[in-house]
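This part shows chain A:
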Amino acid sequence: MMGNILLWLIVVPLVGALLILTIPREYTNVIRSLAGLTAAVALVLSLVLWGMFDRGAAGMQFYEQLEWFTLGFMQVNFEIGADGLSVPLIALTTIVTLFSIVASFTIEHRVKEFYVWTLVLLTGMLGVFVALDMFLFFLFFELTLIPMFFLIGIWGGKMREYASFKFLIYTGLGSGIMFITFIVIYVQAALVSFPDPMSFSIVELTEAYTEGAAAGAVGGAMKGGMFLALFTAFAIKLPVFPFHTWLPNAHVEAPTAASMILAGVLLKMGGYGLIRVGFGIMPDQAARFATLIAVLGVINIIYGALLALVQTDLKALVAYSSISHMGIVLLGIASITEAGMQGAIFQLVSHGFISALLFFMVGAIYSRTKTRTISEMGGLSHSVPVLAGFMLAAAMASLGLPGMSGFVSELMAFIGIFGAPAEILPQAVTLGVIAVVGIIFTAAYLLWAMQRTTFGPPKEKYAGLVDAKPMEYVPMVGLLAFTILIGVYPFILSDVINTTVIDLVSKIGG
Partner candidate 1 sequence: MTVPISYFLVLAAVLFCIGLYGVLTRRHLVIVLASIELMLNSVNINLVAFSAIGPYADITGQVFSLFVITVAAAEAAVGLAILIALYRNRDSIDVIKHDLLGTDKEKSVSTLQ
Partner candidate 2 sequence: MQLAWLIPVFPLIAFLILLFFGRLLQEKSAYVGIAALALSFIYSVLALFERVGGETYTYVFEWMTFGETSLTMGYEVTALNAMMLIVVTVVSLLVHVFSREYMHEDHRIHVFYSYLGLFSFSMLGLVLAPNILQLFIFWELVGLCSFLLVGFWYFKPEAASAAKKAFLTTRIGDVGLLIGLVLLFNEVGSFAYADIYAAVENGMVEQPMVTAIALLVFLGAVGKSAQFPLHVWLPDAMEGPTPVSALIHAATMVAAGVYLVGVMYPVFLASETALTVVAYTGAITAFFAATMALVMTDIKRVLAYSTISQLGFMILALGTAGYVAGLFHLMTHAFFKALLFLGAGSVIVAVHHRQDISVMGGLWSKMKITSVTFLIGALAIAGIFPLAGFWSKEEILASALLNGNGFLFGLALVTAFMTAFYMFRLFFKTFTGDYRGAHDDEDEADGHGEDDHHGEPHENTGFMTMPLVVLAVLAVTAGFVNLPFIGYPLEGFLTAGLNLGDQPHGELWLAFLSLAVAAGGILLAWAMYYKGSISEDFFAAKAPAVHKLLLNKYYLDELYTAVFVKPTVAVGRFFWEMDKGIVDGMVNLIGRFTSTSGRTFGKTHNGQLQTYGVVSVLGGIVVIAIAFVLRGYFG
Partner candidate 3 sequence: MTAQEIFFIILALIAVTGALLLVLLKPISHRVVSMAFAFMAISGLYFLLGAEFIGIVQIMVYVGAITILFVFGMMMTEHRTIVFERDPRLSHQAIGLISSVSLLGLLIFGILSMDLPQTEGYVGSAEAIGLELYGYFFVAFIGSAFLLTAALIGAIVVARKEAD
């Protein structure tokens, strides 16, 4: 048990948070370095996990199950494990968190609490990705709400209270729907298997619904309902049109580090959940609603891009771009092909890095220009060339430039959607074409934004700005490096994911 690296991963940030709590709040530098150290340890652990992970094996690894509590005949376990779907996201989480912690070294206001919340958030996020018990999954899923609420609410911008409450209630509602659906899923299976006990284990339920007793016994309408409810729950997190409106508010108001984590990791929990639970347990329903998911994915892509196109606030633009990019995930999932699924997971990871980078850049620029209004910027290439350069790189990554991770995921998703079996997704080609057209819009808004911010005649008022500080290079270079690494040699990622993806897709029988 003590040897389980996943457990350590969850525990380390928590220990870090507790340690920070013991430090008097005046010692800000100690607190900062301790937070950074904790995140670094988590990162190292996740890399060790990456290394130890057996690429060839399907199923869960580092599996651990402890009895937790029983309720009547319902067994809730502390069950953790990792497969090719969670390992990359765990790595993503630790990486983005470490960089966001480094990025927030500039925060001077209530430093101690900031890092405590960040580390608690890290625990929650890692917990979501390792939890294999639905109960536990939900626990961690909810746990992320609270730190993020505080991060937005205390360190956020002008409208922070509105944004934090909207985030809380909206995504809370999503969690609520999710929880009810989890229990319905469980109860349906448990009733079928009665009197044999059944636990909340995702693994066990997956088995029950895909090949076990519940596969045939639970009615189609019920399963459809459950799937749609699950989809809605995760759609709020992802977010999917029309459940996306919390996101721009939250992103715009959140402090840089929180935006990085929010876009980089929190949104991914929605995608992860959709694949792990929604797709995993009810692949037949995923196939049944593939068209719906794909259509929503396409709407997300186009709608997000069009909205990003007309934003006046740079951060809002990036926020809407997140919405647009999450459409790719849906598209990939909807295709129900190995390529598409691969693309969806790739997009989760890739967008994690890219959006974190983008938000970091926006934050860094905002801290200098004191404005996020696009029209007031301009000529930043002159005053802050390095920042402008990274900004451009981030934008390029975001618009799916080959050589960067975004391209790979888009390519995979498109291969998936164009290759989707016609009986599952009859409109695949049409949807695919519309989606691909969306990436023109993506290019349009990003380039337009770049043209108006970094390009253009140098502005007088930005003459004295300081270019990137050494501490800022860490997140910039780090995130960009990961983006490029995956973009140039995606095999390192696909290798890890592939077996799991094959396993997932095989459940649908093709």
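The candidate set was assembled so that all candidates are chains of the complex that A comes from, given by their letters.
Some points to look at:
The criterion applied here is as follows: a residue touches a chain if its C-beta (ideal position, glycine included) is under 8 Å from a C-beta of that chain, and two chains touch if they have at least 3 such contacts; residues count from 1.
This is a predicted model, so every value here is computed, not measured.
Here chain A appears alone, and the candidate among 1, 2 or 3 that touches it in the complex is 2. Across the complex, chain A meets candidate 2 through its residues 166, 169-170, 241-242, 244-246, 303, 306-307, 309-311, 337-339, 341-342, 379, 381-382, 396, 401-403, 407-408, 411-412, 414-415, 418-419, 432-433, 436-437, 439-441, 443-444, 447-448, 450-451, 454-458, 489-491, 494-495, 498, 501-502, 505.
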